[in-house]
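Only one protein chain is missing from this complex, and each of the others stays in its spot.
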Amino acid sequence: MREITFSQATLEAMDEEMTRDERVFVMGEDIARQGGIFGQFKGLPDKFGKDRVKDTPISETAIVGAAIGAALTGMRPVADMHFADFMGVCMDEIFNQMAKIHYMFGGQRSVPMVLRAPDGLINQAAAQHSQSIEAWFMHIPGLKVVIPSNPADAKGLLKSAIRDDSPVIYFEHKALFNTRGAVPDGEVLSPIGKAKVAREGSDVTLVSYSHCMGLSLKAADILAGEDVSVECIDLRTISPIDKETILASVAKTTRLVIAHEAVKQGGVGAEISAIVAEEGIDFLDAPIVRVGAPFTPVPFARPLEQAYRVTPEKIAEAIRGLF
Amino acid sequence: MREITFSQATLEAMDEEMTRDERVFVMGEDIARQGGIFGQFKGLPDKFGKDRVKDTPISETAIVGAAIGAALTGMRPVADMHFADFMGVCMDEIFNQMAKIHYMFGGQRSVPMVLRAPDGLINQAAAQHSQSIEAWFMHIPGLKVVIPSNPADAKGLLKSAIRDDSPVIYFEHKALFNTRGAVPDGEVLSPIGKAKVAREGSDVTLVSYSHCMGLSLKAADILAGEDVSVECIDLRTISPIDKETILASVAKTTRLVIAHEAVKQGGVGAEISAIVAEEGIDFLDAPIVRVGAPFTPVPFARPLEQAYRVTPEKIAEAIRGLF
Amino acid sequence: MIIFRKRGGGSLSAKKVKEKKGLNKYPRTLLEQFYRTMLTIRSFDKKVEEKFLAGEIPGFVHLYIGEEAIAAGVISNLSREDYIQSTHRGHGHTIAKGADLKRMMAEIFGKKEGYCKGKGGSMHIADLSIGMLGANGVVGGGFNIATGAALATKMQGKNNVSVVFFGDGASNRGTFHEAANMAAVWDLPVLFVCENNQYASTTPYMTTTSVENIADRAAGYGMPGVIVDGNDIFAVYEESQKLIDRARRGEGPSLLECKTYRVKGHYVGDPERYRTKEEVDKVCESNDPIDRFECTVLDGKLFSREELDAIKASAGKEVEKALEFARNAEEPEISELFAGVYA
Partner (left out) sequence: MIIFRKRGGGSLSAKKVKEKKGLNKYPRTLLEQFYRTMLTIRSFDKKVEEKFLAGEIPGFVHLYIGEEAIAAGVISNLSREDYIQSTHRGHGHTIAKGADLKRMMAEIFGKKEGYCKGKGGSMHIADLSIGMLGANGVVGGGFNIATGAALATKMQGKNNVSVVFFGDGASNRGTFHEAANMAAVWDLPVLFVCENNQYASTTPYMTTTSVENIADRAAGYGMPGVIVDGNDIFAVYEESQKLIDRARRGEGPSLLECKTYRVKGHYVGDPERYRTKEEVDKVCESNDPIDRFECTVLDGKLFSREELDAIKASAGKEVEKALEFARNAEEPEISELFAGVYA
């Protein structure tokens, strides 16, 4: 199969969906003139015009609010958040309007829009440009939250998100944009709400997503050399959560570790752990262990950022502790 | 001991702290002229002047941002959020500035301020005026988050929050303001970061906080009649979390239920459950069960709001399921 | 306190009155619509107040009483395909846009037949089928939604407009700034209508707002800012018409500030300790928009007292019917709680 970058995969998704449906358009800061910080919009303005690929003012409440208004009145907007770190600026629009309108208005009209949010650690970008805040959004009823780990799902989930009638938040890790992976030709649609067994194993279930998924697969490689067979699950969607896939895997392996880049306290890992402690505790032969960032803002200096990061070795170490 | 309302307890805390330290002041919408929606500021403007009890424009980013600036330059502001539901408006100020400044600037200066956030269900106020969003803030390093369940802690935690050098978010449940409880005369300081065993028991640990704490105590009463002895823990602080108290209780009772008003998915209960599944799984003789709201926005109609609510009966039922 | 224009005195001849007010250009049906809309809003909100105080209606309710000329005047310029975005004080806008009183009242009562199946309540009534994009419990939450609807309109090649109503208090939200700038820089067909009723909840306008007139802020976005007596429906209608036509012509957004006064408490049940009864009474007596309309059309001999009374009675009857409907309607089933989280 051909290999393309994560960035190209998102670009193909946009291109195909904008071609398929002329109600789809995209707006955000600095996306048209230079093609986006990660090249993820390159060429779109030439193909679809500046009207459908809009550079906005630095006005996050206007970007999200206007997308909501347009979605309510017949369009299917994609709004780019530049960096997920700026979602606090338009948090009210996200949780009080976008997420609630369909329910609160009795289902009169849906809000078919996608918020694209590049997140995570890259390049020592420090406290305000490195965050993983996806856990907040899994606590907000009405939103779907997807978070691909590889180019194929980057394409498939973005296409599914654009076609979904509910508002979808699409987290795309900054450090993934340049990574390459196999993407089938033609239509690729990844189902929203379905996790994927990325690697089969029998001794322990390792749940992860986004950039940390790659680290998890590396940890599984390390442990394979130590005769520990790790089953890796790529969540792909964090809301609604695919409990079934997780519980089925834990039933088989009897051990569970969850790894993510976000700070551990109050993270997605807590929810996964709690689901299993509630619905599958009898499967377990060991404590449920979470691997995440320490409870600190992201530091700038190289050694500190390094110490802050989740690594394959840290994940492997957590797994070794279960045996 | 004398009994006063939760609202009066917060008022005494403000009064005493503003008297003790002239750097303390409070600002927010509609707090001075009518004394706050819940009477929680009544009389303060007369005693301390409109300069120290300030009515602001409807500008939540200015309220929190200005509090940060004032805190950095020698004051100790208390900022009132009117309703916690509006914290999305100033989420950037909360998580990117207030929470991070001390760490990100290498500890040069602290940000001693308190955000008061009335939250929770009251009066069929519907989707945008009923929310419990405390879980977001436990996922933000740099913030302390307190959430009293009774007048004594309302006073003690507010006083401690004002004296704390770190930024503190103080959630106060709207339905608690009119409730009465014993509050000692004189100085009352509740420790931040310490949970409290509100009722001793031996069969199951029930962790809760805020308005739901009262419901939990009622559930314990119901179950006492069924010969189930429930140990009730009032978290009081949700970040940093007091793991020790929880783990010690579960070690004794071998069962754990967590109850809160917020939606279950991604809530504080997930973190508590995950902590125990990680550090105390061997204590457990049963699954860890969480009781929270269903994953929907808060509905308006009475029967729907009623069905949405956590009740003592629902908590009791969850506990019964463990035996 | 602002000074309201005095209403036309009874000493002029009917002809003079009509000329002075430019009434000749108004078709009788439009005048009747003005009156019927204002009265419907008034009697609807009086009924809501009554039933709230009687304990039949829960939640938070904000009344539009005394501000009827704004919704009725502005929205008379709109078609069903145009959009409006409302506020927490939304009954008036919703009625003026042509919503069904029965479904509104049922929603306020939390009933299954309500606009939102009882899930929204007073602060969240919407009727997407008539371009009413929703009331909003977040002050200033609607500016950008309106901008987005205007953007859609423009992209779809339609010539509809999007009108957003907002209070003096809301004008200090950052969302106003972001929406106004975006609408202006993209030449979107938006009309920003400020209902300056002198108060944001307990707070007098001038204590929280750094300019005399909200309209003065329009220049900062390169858009026209117009001030109008918000209790004079003729003035509101005419000024908003110019700005709406301008938007339809593709000339971009503008801001209309309607000076009015909130004669009722902020919400039903407000103890109103922040102002005197005298202050309120003065406005009620001298500046009621419905009284002013009546005087004008009576002075101009366009309607007789009897004709007006008949309209009033019919509006009142509609509201009674809505009330009956709402009371008799069913409460939603519990299963509704779980429905509609996703589309």
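Per-chain residue numbering starts at 1, and chain names A, B and C are given in the order in which the chains are listed.
In this text, a residue touches a chain if its C-beta (ideal position, glycine included) is under 8 Å from a C-beta of that chain, and two chains touch if they have at least 3 such contacts.
Quick caveat: nothing in here was measured; it's all calculated off a predicted structure.
In the entire assembly, the chain absent from the figure touches the shown chains A, B, C. Set against the missing chain, the residues C:211, C:310 or C:334 yield one that touches it, C:211. For the chain missing from the display, the contacting residue among A:23, A:129 or A:144 is A:129, taking the whole complex into account. Residues 29-30, 33-35, 55-59, 61, 85-86, 89, 123-129, 294-297, 299-304, 307-308 of chain A touch the missing chain (whole complex, contact as defined above). Even with one chain removed from view, chain C keeps its contact list with that chain: residues 172-178, 180-181, 184-185, 207-212, 216-223.
Although one chain is hidden here, its contacts on chain B can still be listed: residues 25, 51-52, 56-57, 59-62, 64-75, 77, 92-93, 96-97, 101-112, 141-142, 144, 164-166.
By our rule, only the chains that are shown with their structure count from here on.
In terms of the distance between Cα centroids, chain B is separated most widely from C. Put simply, the C-alpha centre of chain A and that of chain B have 30 angstrom between them. Each chain gets a centre from the mean of its Cα atoms; for chain A and chain C, those two points are 42 Å apart. Each of residues 85-86, 89, 126-128, 295-297, 299 in chain B touches at least two other chains.
Within chain C, the positions touching two or more other chains are listed as 116-120, 124, 136-138, 174, 341.
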